[in-house]
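A protein chain is absent from this complex, but the other protein chains hold their places.
Let's turn to chain A:
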Amino acid sequence: MGNMIRRYGTSLTLLICLLTAFWLVMLVIVPNITLLESSFRPYLPVTEIGGPKDVYTAANYMKVFNGAIEISPFGFSFQIPVHVLTFSLTIFYSVIVTLICFALAYPLAYFMAKILHPRSLPTMFLLLFVPLWVSEVLRAFAWWIILALKGPLSWILMQLHLIDHEVRWIVGYNGVMIGLVYTYVLFMIFPVFNAISSLDSNQIEAAEDLGAPWWRIHWRIVLPHAKPGIASGAVMVFMLSAGSLLVPSILGSTTSQWFTQTVQQWMLDALDWNTAAAYAFILLLMCTLFVSLVMRVFRVKLSDIAN
């Protein structure tokens, strides 16, 4: 800090500190504390705010357990509160989306890092960057067109005589998963690519010379080396999927509900901001837990993930 004052003088240093403080305090820390504080307050008419009924309560969090519905996965049927179900399904499908993204991205990242001629790499990046720069809402909309009942996908499969009548593709969570994978797979490719490119190709050749089969080379050499990249990609894809509101709203079916949609209903439809705050906090908590879990499993630091 003394170093900084010597270089830039007191006033500039003060300005730099104030700007950073404004960001971290006013835009990050205080809003989140307010969120937590509001989440423990009851939803009251304006006249009663600050009155005797305005006391801290965990009632907003308890609303998660309201309204049980019956589900029967794998033949077992049991009762589960509807929001708990939404929450669990959001996590479950986000994990599936993350796994699919990894499965799609890994071969491509390896191809780009080790097989493709470095001279063609910029062109490849350009081709991949174009969909990344097209906004998320349009990418979801593009799939909405493709998956429509009388849309291009049904049409082409009928032309090929693979199906004999139009298929409803957006059923359950199908549409949401297709949309999420398409939208976020690029966030898996770039970190995994970066990690694999830093691997010395000689290691792969040495393993080949020693007679290792290709799958073992990947399992023992490339994958362990790419671990930080995979962790980074997995965190990004999971967070973006679980936090996505656009894709589930556009590509969701009547039977799919995403946790962010529930939060939105509390906030914008029910206008119960305090319950919305409680639900948002649950979402935040879940994301924090997931990141810590990934960091522990892959033994990476937060700074590795953000890169």
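The rule is simple: a residue touches a chain if its C-beta (ideal position, glycine included) is under 8 Å from a C-beta of that chain, and two chains touch if they have at least 3 such contacts; residues count from 1.
Here is the rule we go by: contacts and distances are computed from a predicted model.
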Protein name (UniProt record) of the chain left out of view, among "Anti-sigma factor family protein", "NADH-quinone oxidoreductase subunit N", "Putrescine ABC transporter permease PotI" or "Bacillithiol biosynthesis deacetylase BshB2": "Putrescine ABC transporter permease PotI"
Which of A:Val55, A:Val130, A:Leu160 or A:Leu210 contacts the chain that the document leaves out: A:Val130
Touch residues of chain A, complete complex, unshown partner: 1, 3-4, 6-9, 11-12, 15-17, 19-20, 22-24, 27-32, 34-35, 38, 104, 107-108, 110-112, 115-116, 122, 124, 126-131, 133-146, 148, 150-152, 155, 182, 186, 214, 235, 239, 242-246, 249-250, 260, 263-264, 267-268, 273, 276-277, 280-281, 283-284, 287, 291, 302-303, 305-307
